[in-house]
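Only one protein chain is missing; all other protein chains are in place.
Going in written order, the chains are labelled A and B, and every chain counts its residues from 1.
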Amino acid sequence: MSGAGSIYDLGYQRYEGRRLGRAYAFRSLYLHGLAAAFGIGRSTRSKVVPIGLFVIALVPAIIELGVTALAGDVVRPVRLDNYFSLVGTVMLLFCAAVAPELMGRDQRNHVLSLYFSRALERRDYAVARFAALLTAMLLIALVPEVVLYLGTALVRSDPVGYLFDHLDQPGPIVASALVISLQVSGVALAIAAMTPRRAYATGGIVAFWFIADGLGSLIASVSQASTTLSASELAWTHYGVLLSPSLVGDGAVRWFFGTGGDAIIQQVNLPGWWYVVVALAYAGVGLAVVLRRYARIAA
Amino acid sequence: MTAHPLWSQAPVPAEVAGAPLAAVHVARWYGNVVAVNDITFGVGAGVTGLLGPNGAGKSTLLHMLAGLLAPSSGQVLVEGRPAGRDPAIYRRIGLSPERDASYGFLTGREFALLSARLARLPAPDAAAHRALEMVDMEAAADRQIGGYSKGMRQRVKLAAALVHDPPILLLDEPFNGMDPRQRLHMMTLLQRMAGEGRVILFSSHILEEVERLAQQVLVMVAGRLAAAGDYRAIRRLMTDRPHTFTLHTSDDRAMAARLVVEEPVLAVQLANGGLDVRAADYGSFTRLVARVSVAAGVSLYELRPTDETLESVFSYLVGQ
Partner (left out) sequence: MGRDGVLRQLIVLTARQALGRRRVLVALLAACVPVLVAIIYRLAGGQDAQAWTSNLLDNVVITTLLPLVALIFGTSVLGGEIEDGTIVYLLVRPVARWEIVLAKLAVGAVATAVVVGASAAIAVAISLPSSLSPGTVVAALTGVAWGALIYAAIAVALSVVTGHALIIGLVYVYIWEGVVAGLFTGTRLLSVHQYVLGVMSTLDPTQPSLLPAHLPLSSSVELGAVVAVGAAVVAAWRLSRFEMSDQP
């Protein structure tokens, strides 16, 4: 045997290839959140609630189209503008089911440190989760509306003509869906971010919505029945409407579509764009809460 | 109970069927994943260690033995009756689960008392007090469990398992989080209880614990029972692995020269002030050592098998 031998180091090797960076990490987290919202990539059981609720949201549209196709344009209980009140509950329940999954799972399993030790900033995580929930909500808000809009056109003899006549519809549809989705996502995510326990988050979201709704609508409706308040005090109770997320959402949608709204909204007679601003404020405050929580959370 | 087509033909040994705690062709699968794979054994009085790496299926097996999980196939028998049907068997079994779940708002004493009352004992206060004393938690018993250290929570869990004085104890990783002094105290306690005729089965992935405490072991690897019995006896059954011995004699070199030509001896090495010998067969080597030393006129001071440890048994079984 000749000469010198060699020992080859087959151990730890550094990765010298391309690293895709922060934007890619953000995009991956966003897509993962979106899939997780619908239970994709997990067991069938975790798909039941989100997809079930999505189907329930579609049902009024489909029934409406069926009725129109069979009985003609007689009565339209389900229209583009009141659709959101109908599916508002579904959207809330969807958020109450999904937001705790998005935020609580990583907190429960203590894996946040794994995320934060990557190219991802803490706020990127929060924003990516928000974007994922928002996208899911937009799907639930938009798809039934679009189905209703296009379906109504298709059941007529002249679909294209109908669409041209109603070119003013898509704008309000998109705007309403966006505002509603932002509002409910912000509220749900903020509450879900505060606790790792799923049941607390779900219960908290529904309870918050209920409490705010109850307070808001009943404060506002006091003015309808009151005799002891002066005119200026009555005006103050009108602002109570803004406490109720459902009424705020409804007001915003009506303003976009230019139609009258719920009895209370009409009675209170606040400028329509206020509702939009308040809805966006809900979203903004919610996002701020989430950002702050994740800036300070122990990882 | 469903019978698996391939396994049920194997006969059940008599000592298994009659044992106080028995598993008969027990298997458990989750979809495609088999957690416990056709295990048959019987456990009698004394301390038995269930040893295996993490993920081997020890907890799954213990939960089935405790009647908290139904086997996918096979049967678990507690004192001859199938487990998991009737809550009355819990008068005869005490379980200390692995998971660190506790009623944080209760004090240790309240938890022991709760366990005693739920066990329908006629004198729950006395039983709780006795159980807390046995695990050395009397002093801290009036503090909330939420404020306990891990070792204290483990001990209170044990107290709850012991409170009704059950003849069968199932302990899942009981020494988790205990410091050496607590561990020694527990081991002494368990040995004493086993001596009184109790059946104690505990699981662990730490060899030293099992080696120190268990009289019999059950070795689980990847859901299967790799070996059962006294680990020294198991070692001797591992005939395809040479045994190692250490000898101290009055003339090591002469001994080495004589031994190396003998048939069962594979290798001899002078080391550590003695002789390290590797031999193929335990029995024949121990017999020939005496003969060789007499023939060589060498005095034999010490003959000790060096790899009759649970570690060597275990690493052999895991590596199979």
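In this section, contacts are C-beta pairs under 8 Å (C-beta built on N, C-alpha and C of every residue); 3 or more make two chains touch, one makes a residue touch a chain.
For clarity, every value in this text was computed on a predicted model and none was experimentally measured.
In the complete complex, the residue from B:31, B:87, B:297 or B:319 that touches the missing chain is B:87. If you put the hidden chain back, the residue from B:117, B:130, B:143 or B:185 that touches it is B:117. Shown as candidates are A:31, A:206 or A:297; the residue that touches the absent chain is A:206. In the full complex, chain A makes contact with the omitted chain through residues 45, 49, 52-53, 56, 86, 89-90, 93, 96-97, 108, 197-200, 202-204, 206-207, 210-211, 214-215, 218-219, 222-223, 225-229, 237.
In the full complex, chain B makes contact with the omitted chain through residues 59, 63, 66, 68-70, 87-91, 93-95, 97-99, 101-103, 105-106, 114-115, 117-122, 124, 160.
Heads up, the rule we're going with is that only the chains that are shown with their structure count from here on.
Averaged Cα coordinates give chain A a centre that lies 54 Å from the centre of chain B.
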